[in-house]
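Notes for the one structure printed next.
A protein chain is absent from this complex, but the other protein chains hold their places.
Every chain is named by a letter (A and B) in the order it is written, and numbering of its residues begins at 1.
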Amino acid sequence: MKLSPDERWNLIDSIADQVVTYGKYRHTLKDAIGELTVKPMTGIPIAIAVLYGFWSVFGSFAGTLCTDGFFVKLFDGYWLPWLQVVFPGEGSWLYSILIDAGGMTNGEFILSDNCFEAFGVLTSGLFVAIGVVLPAIVIFYLMLTLLEDIGYMPRLAVLIDTVLHRIGLHGYAIVPTILSLGCNVPAVTATRILETRKQRFIMMTLLAIFIPCGAQLGIMEEVIPDLIGYVLLYLVIGYFIFGFILNKIVPGRSPEILIDVPPYQKPMMANVRRKLWMRVSSFFKVAVPFVLLGCVVVNVLYLAGFIQWLGDILAPVFVGWFGVPKETAGPLVAAFLRKDLAVAQLSVIEMTQYQMLSAVVLVSIYFPCVATFAMMLKEGWKELIGSVAVLAVVVFLYGGIIHLIGKLIGVA
Amino acid sequence: MKDTKSRMNFRVATLVIMSILALSLTIAVDAHMPGAKPLPDFELTPIVINDGETKMEITIEEVGKYHGDICVCGCCAFRATQLGISQIWEDEVPARDDIKIISRLPTPGSKDCFQYITGTGHGLETNTKGEYKMILSDGTVVTNMTKKNLKKLSKHASIDYFRFDVCRISTGECFEVTVKEQVFTDGYFELRKKVKFGIPENATSEEKALFKSDWETIRERFLTSPDWQLFDGVEEPEEENDVSGGAIFFSILVIGSFLLVSLVYRKRS
Partner (left out) sequence: MAEKNNFAMICIAILGLVTVAFGLADILVSAVGDGTGLSILEIPGDMFRGGWGGFIVLFAGLFYLSGCKNVAEVHNASKVAMGSVLIWIMAGTDIFAMITESIPGGEDGPWFNSLSGFLGTYAPPYAPAIFLLPFSLVVVYYILKQERTK
């Protein structure tokens, strides 16, 4: 059937009459609240409050209730002592790898009394994966999903657009940035939201270097609760400084965007549940094998004396340039497998508060974990090589700068 | 000639007296802290013991008066004895002759305090006497408790010296009191060595001032801090829960939430 232009317009009018309601637009309270959250003067304080709520709920649920309240007791009080008794061959290689690497004092094998120090696959590995990371990831993704479904995330993107343009990105870069606080792996995939190769390269590099994942945050909350604010401050400063530099030196375009801001709405529980399950399960498929593998590899490297050898070789750089003990070489190797495991390892090394701060920042900005590495490779090997080159320079420079700042203020 | 001789004798006598005065002054400096701030406000309950038939209360002020000053070591010894007695005798009042104290701290302040409490000190008139021994960490039993000797022995004092056994002679029960490391300021013992003994070199005026302020801080801690902050093995008393206050707030919270939820649902339906 062929319609003439007039007939076509008539058809359009008749459909429009049936489906479109005309009336006077009234500015509602919901609209006015929506506007407040995107205007910088009012939107920034609201964003600060939302972040406060996010962080506070994260700490209370993951730290106070789950990890400290139940999992530490379960793993340190029951699981570890039970395994130490029932597993045969105390002091053997297999025992060290699976249960407890322990320590030697006067030629006697001393068992660890908590899962942070045991470093066995079935003890520290499971404790980190289930006792620390699981609650942290669940609450993180739950809150992120709620914020997305309420309609706050697009407003945050609008609000932060101007700032992110300074580092060659735009407002939507907030999505991979915040996702990365959960896990870098889906965040690397989410960089596809950005239009140009330049933007994707900058975003991938920044999130691989400066954004600690949820697992790492969970461990930091557990082992260095007093320093976590300073660690994040160093990372945020680094994110913007190196983003600014990358924007200047990386060729390419950083186009503007138009963001469709939906109205605020009540989240649908079925959607929230589905999203949460999808994110948590995929995280666990990636993370748990790496945590367990990490324990095995690190223990084997320790037992083979490789870590000691590496520590000795890198000692001048670690002690002289970064100002941290040479024993931190081990955690840095472990960081390639899982950064959360590396922070747990750092917690048992004797050092000053500032050295601990420097070491945790170094572990955070050091090589992305192997899972993220694999995802970055999928996005393009050229980008990966570029990111690694930037990373090497950043680790060396930023580590030295932190040490220098410590020296200048007399704490390093 | 006679005049010259007597003038010479006078000069020698003056010199001797001056030397003795100077020497006694150095001992005083060793035991006390010249120019120290006045004591902070504190409330320390007295140690209550039975001296034969007489029930007596020994206060820190009396101990300070006996020693000549309320110093760090005196306060520490007083608090340690108080803790040891409360751990062994609990609510009972101990008999003085049932108390035995073994100290590893060779300082005049702690010695005077322990001797005053056990009644073994010089010039004390008591009905009964307990026991006080000074045995160093290496097992050396100190019998020469002159200030000069104690000064020599305390030259290398460290946190390990601050350990005391308070014992009940009749039952053989003992409680070891160990001072927590964090009671002392960082580098206190090194500073003490410098200021008091010139080891490894004499202290500068800044170091002397720092030592004085550290000394005051530590004394204040011994006078005002609770036992669990001062000594190892003492558990922090659990705070008494304000159950009624909590119950009121919890009830308000539950009722408020219920009302809010029902209000929202009623509006919607």
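Following the convention adopted for this analysis, a contact is a pair of C-beta atoms (placed from the backbone, for glycine too) under 8 Å apart; a residue touches a chain by one contact, two chains touch by 3 or more.
The shown structure was predicted, so the numbers you read here are calculated from the model rather than taken from an experiment.
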Per the touch definition above, residue among A:I48, A:I237, A:V393 or A:V411 touching the missing chain: A:I48
Hidden partner chain, touching residue among A:S60, A:S92, A:T162 or A:T189: A:S60
Contact set of chain A toward the excluded chain (per top definition): 26-29, 31-33, 35-36, 42, 45-46, 48-50, 52-53, 55-57, 60-61, 64-65, 68-70, 72-73, 229
Interface with the unshown chain - residue positions in chain B: 241-243, 245-247, 249-250, 253, 256, 260
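The rule is simple: only the chains that are shown with their structure count from here on.
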Whole-Å separation of chain centres (CA-atom averages), chain A against chain B: 50
